[in-house]
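For this view, one protein chain was removed and the others were kept in their places.
And now, chain A:
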Amino acid sequence: MITELEMGKGESELELGLGLSLGGGTAAKIGGKSGGGAWGERGRLLTAKDFPSVGSKRAADSASHAGSSPPRSSSQVVGWPPIGSHRMNSLVNNQATKSAREEEEADKKKVNDDHQPKDVTKKVNGKVQLGFIKVNMDGVAIGRKVDLNAHSSYENLAQTLEDMFFRTNPGTIGLTGQFTKPLRLLDGSSEFVLTYEDKEGDWMLVGDVPWRMFITSVKRLRVMKTSEANGLAARHQEPKERQRNQPA
């Protein structure tokens, strides 16, 4: 909003310093947050609304869950962060080499790893993130991120996710604000199940494979409504059957 009072101008006048004025107050018409209308399909001026405030984790997926007309995820902004193209190319190359190298080492060392899991690198959209992967939950707009390196087992991970999405702690509100009973994400007895997308793009139920194998193949997590978890590589067929009444 142009604060006309401060600028000493009439509401619908734009004056050029040379004594001319434009009729119509073009800026006033365009301005404000009506971004979408002025731009049409050509693109959108990103406003603060496109970037959830610091404190909640950004996730490209969260916007699409919210169902609004196509906001761009912050990672798709052209020319941002402002790094020259030589440097950008170098970064992307580095990550490709690094994850290739580490996958090789991961294969070699699988035989004799009885120690803590080393730093796990994952590819998300071709870019590597050290240990952090995205987690989304059905019905919750804002996704979160969880550090796989900080967990040693499925139980661990499930606990963290339950805390993140469901628990009400003093001073914070669980994202959904509603559920207070413990969730059993892993045993199929609750309304939600934990699923993951693997490197090949398939969605699987969490818990089938040994933890170490899981962390090398998981790309991202989703807390899915059990009713929608049809056709996933199932661990326990029986409890699922009665919940699979509708197609996803």
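The definition used in the following text is that a contact is a pair of C-beta atoms (placed from the backbone, for glycine too) under 8 Å apart; a residue touches a chain by one contact, two chains touch by 3 or more; residues count from 1.
Keep in mind that, in the parts below, contacts and distances are computed from a predicted model.
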**OP:** Choose one: "Vacuolar protein sorting-associated protein 29", "CBPA2 Carboxypeptidase", "Serine/threonine-protein phosphatase 2A 55 kDa regulatory subunit B" or "GRR1-like protein 1". The correct choice is the protein name in UniProt for the chain not shown.
**Re:** "GRR1-like protein 1"
**OP:** Using the touch rule from the top, list residues of chain A that touch the missing partner.
**Re:** 1-3, 6-7, 9, 14-24, 26-27, 29-31, 38-39, 42-43, 45-48, 51, 53-55, 57-60, 73-75, 77-88, 90-92, 94-95, 97-98, 124-125, 127-132, 134, 145, 147
